[in-house]
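Got a structure here, written out as C-alpha cells. Questions coming.
Note that this complex is displayed minus one protein chain, with the remaining chains in position.
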Amino acid sequence: MKLLFPLMAIVLEASMIILFGFFVKYETEQNAIQPLNNTNTTKVDRSLELHPLFQDVHVMIFVGIGFLMTFLKKYGFSSVGINLLIAALGLQWGTFIQGIVHHHGQTIYIGIKNMINADFSTATVLISFGAVLGKISPAQMLIMTIIEITVFAGNEYVVGEIFKASDIGASMTIHAFGAYFGLAVAGVLYRPGLRWGHEKEESVYHSDLFAMIGTLFLWIFWPSFNSAIAETTEQQYTAIVNTYFSLVACVLTAYAFSSFVGKRGKLDMVHIQNATLAGGVAVGTCADMEIHPYGAMIIGGIAGIVSVLGFKFLTPCLTEKLRIHDTCGVHNLHGLPGVIGGLASIVAIVLGASKGSSMVMQAAALGSSIGTAIVGGLITGLILRFIVRVQPSTEFFFDDSVYWEVPTGKEVDDE
Amino acid sequence: MKLLFPLMAIVLEASMIILFGFFVKYETEQNAIQPLNNTNTTKVDRSLELHPLFQDVHVMIFVGIGFLMTFLKKYGFSSVGINLLIAALGLQWGTFIQGIVHHHGQTIYIGIKNMINADFSTATVLISFGAVLGKISPAQMLIMTIIEITVFAGNEYVVGEIFKASDIGASMTIHAFGAYFGLAVAGVLYRPGLRWGHEKEESVYHSDLFAMIGTLFLWIFWPSFNSAIAETTEQQYTAIVNTYFSLVACVLTAYAFSSFVGKRGKLDMVHIQNATLAGGVAVGTCADMEIHPYGAMIIGGIAGIVSVLGFKFLTPCLTEKLRIHDTCGVHNLHGLPGVIGGLASIVAIVLGASKGSSMVMQAAALGSSIGTAIVGGLITGLILRFIVRVQPSTEFFFDDSVYWEVPTGKEVDDE
Partner (left out) sequence: MKLLFPLMAIVLEASMIILFGFFVKYETEQNAIQPLNNTNTTKVDRSLELHPLFQDVHVMIFVGIGFLMTFLKKYGFSSVGINLLIAALGLQWGTFIQGIVHHHGQTIYIGIKNMINADFSTATVLISFGAVLGKISPAQMLIMTIIEITVFAGNEYVVGEIFKASDIGASMTIHAFGAYFGLAVAGVLYRPGLRWGHEKEESVYHSDLFAMIGTLFLWIFWPSFNSAIAETTEQQYTAIVNTYFSLVACVLTAYAFSSFVGKRGKLDMVHIQNATLAGGVAVGTCADMEIHPYGAMIIGGIAGIVSVLGFKFLTPCLTEKLRIHDTCGVHNLHGLPGVIGGLASIVAIVLGASKGSSMVMQAAALGSSIGTAIVGGLITGLILRFIVRVQPSTEFFFDDSVYWEVPTGKEVDDE
C-alpha cells in the first residue's frame, strides 16, 4: 500500500516519456524538410512573443492556485505540494492529449502556445482539486488528473471546433467545467463527518496570509490569463482591458457584500481571498468582445456580489442538503462566475458586442461544459470510491500528517 | 453604522461605472471614423509592448506594497486586504481623473499606459496609507483615496504640463507627495495613546518575514517602475540601469548603517524592509538623465544612509515632538528619499546630465509637490476627523479584529 503512490508516479512518468518520444517534437522541426527555414524563424519569434504571457499564467498555476489553497491550518504542505505534483503531471498529459485531439493523432510540434494550453488544462484539474481538498489522497489525485484532462480536452474540442463558440478566457471550458467536475467528485466521495464542520477545517492567522499570496498573484495576472491565446493583438488588448476593469469592480462589490452579510459588518477572509477574483472568471468568455470598460465593470461587479452570497448562503446549503462538501468554495469562485460568464456572452451577442459568435452556440457550449463535467466527475468519483480506494479516513481529513513528515516544533520557542 | 462601509463601496462603484459609461472608451475606438485602421494596429502594438512593464508595476502595487505593510503582528489582514481595496478603487478613479485632467474633460481612450498611470496614482495613496496604517477605518480610506488622487492628479498636471519638470520615476510627484500627504493626515488624526508606543504596534517573527515578500518584489521591479513611462527606448534603458545600480548601492549602506546604529551591531528588520528601497525612490527623478552608473550609486548610497538615520532618530522625534505618528515610517522610505530625488535632479542639471530640464522648474516641482501634499493632507485629515468620524478607538488601533473575522486557532496545536 505504501508503494502504490510512488509506483503510480513512476509508471505515469515513464509512460509520458514514451508517449513524448513517439509523438512530440520541437516546432522548429516542423518544416525541416523544406529547403528554406525562414518560416521556422518566424514561428519561433511568434512563440517567444508569448513567453511573458506564458510566465504570467505559469505563476498563476503554481503560486496563485497553490497558495490560495494554503488557508487551512494543517493542510498547507498538501495544498501547495500536491498542487505542484498534479500540475507537473497535468502539463505533460495536457500537452499530449490536447495535441492528439486537435491534430487527430499526428505528431505534435511544441510551441509556447501549447505550453499555455497545457497550463489551462491543468488549471481545470486544480479547480476541481479545490472542491476535494483535504479529503482525497495524492494517488487518487494522479488518477483524477489523467481522467479529467482527457474529458476536458474532449469538451474543449467540441466547444471550440464543433460549436465554434467564443470562450477566450475559458469561463465555461475551464472554470465552470472544473468547478462542476470537482463538485461531482466531491458528492460521490462525501462522508457524513463533513456535515457539521470538521475540527481541522479551519484557518489560523498566518495561513490566511499565505492564502493572500495566492489571491494577489491570481488577481494581478488574470488579464494575461484571459488574453494569452488571443489571435490578434486587438483581441489581446481588449481582453486585457476588460479583465482589468472587471476585476477592480469586483473587488469593491465583494468587500461591500462581505461586510454587508458579516456579523457587525466584519469582513470575512474567505470572501476576500476568493470573491475578489470572481470578476476575472465571469468576464472570461466575453473578454475579447467589445463590451466596453463599463460593461466589464458591470459583469465584475455582479460576479463579486454573487460569489460572496454563494459563500454565505449556498455553500452551507450544498453540504447540508445535497451532501456536496466544497472545501475551497470553488462553486462560488469558478462555478457560478463561470455560468455568469457564459450568460454574459449571450447577452453581449444580443447587444451586438461580438460579430463572430452565435447565441445558440454559446448556450450549447455552456450546456456541454457543465453537462460533460458533471457526468465526467460522477464517473471519476465512482472510480475513486470503488476502484482506487485509497481515501484517508474522515478523522485524517484536512491533515498533512497522513502524507507528509510534519515538523513538530512550535513557531516560537519559549526559552 | 454597520452599513456605512458597504453602502459607500457600492455607491462609489456604481458611480465609477456611470462615469466610465460616459467618458471611457477603448483606444481602438479612437480613430474608428477614419477609413484605414492601420494606425489602430500600431497603437495597440505599442500598448502591448508596455504590458510586461505594467505587470511588473502591478505586482509592486498589490504584492509589494501590500505585503510590506504586513509587519504588524495583528494587522496583516488589513494591511494586505485594505491595500487591495483602495488600490482597486484608486485604479478606477485614477484612470478617470487623470484622463479628465490631461484631456480637458473629453473622452478618455484607454491604453496600457493609462493603466500604468492609474497604478502610479494608486501608489501615492498607498504610501499615505502607510503613515496612517492601523489608525483609520476602511470607510475613511475610501474617502481619502478619492480626495488624494484628485489632488495628486492636479499636482502632477502642474509639475508635468505647466512646469515641464522632469520626474520620470516620480520621486517628487508620487513619493514625496504621498509621504507628506500621509504625514499631514496622521498629524490631524493623532491620539495621545500613540506617544509612548502602542502595545499592538509591534511585529512577530513571521510577520517580519511576510513583510520581506513585499520588500523583495518592490526591490526587484523598481527598475520597471522608474522606466515604465519613458518616451524613448534610450531613456527607458537609462532609467533601468540607473535604478538598478542605485538600489544595489543602497542595500550596502542601509545594512552598514543599520548595524552601525544598532545595539551591539545588530541589524534591524525595519531598516532592511524599508531603507533598502530608498535608492529606488531617490534616483527616480533623474533616472533617465545621464548621471552615469556611479552617480546612481552615490544617490542610492546616500538614500540608504539617510533612510536608516531617519528611522532611528527622526521618526521617534516626529511622534514625540510634532505629534505626527508614522506607522510604516513612510517619511524615511518615501519622504526624505523623495526630497533627495528632487535635489539630486537639480545637481544633475547643474552638472549637465540633462538637456531638457531646468533647475528652477525642478525646484518649483519639488515645492509644489510637498506644498500641495501638506495642504491637501491637512484638509483631508480635518474631513476625516470631523465629518467622516469613523476612526477606531485608540485601544483598537493596529488590530484586525475590529474589521475582520479573525480566526482564533493557534498556529500550532498541542495535541
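A and B label the chains in the order they appear, each numbered from 1.
Keep in mind that, in the parts below, a residue touches a chain if its C-beta (ideal position, glycine included) is under 8 Å from a C-beta of that chain, and two chains touch if they have at least 3 such contacts.
This is a predicted model, so every value here is computed, not measured.
Of the listed residues A:K2, A:K263 or A:K321, the one in contact with the hidden chain in the full complex is A:K2. Touching the chain that is not shown, out of A:C317, A:V350 or A:V406: A:V406 (per the contact rule at the top).
Set against the missing chain, the residues A:M16, A:L218, A:V281 or A:A344 yield one that touches it, A:M16. Touching the omitted chain from chain A are residues 1-3, 5-7, 9-10, 12-13, 16-18, 20-21, 24-28, 40-41, 44-45, 47-48, 51-52, 55, 58-59, 62-63, 66-67, 70, 76-77, 80-81, 84-85, 88-89, 91-92, 110, 112, 115, 138, 204-206, 210, 213, 403-407, 409-413.
Contact residues of chain B toward the unshown chain are 52, 56, 73-74, 202-206, 208-209, 212-213, 216-217, 219-221, 224, 233-234, 236-238, 240-241, 244-245, 247-249, 251-253, 255-257, 259-260, 262-269, 272, 276, 290, 292-294, 297-298, 301, 410-412.
Please note the rule applied: only the chains that are shown with their structure count from here on.
Centroids of chain A and chain B (each the mean of its C-alpha atoms) stand 33 Å apart.
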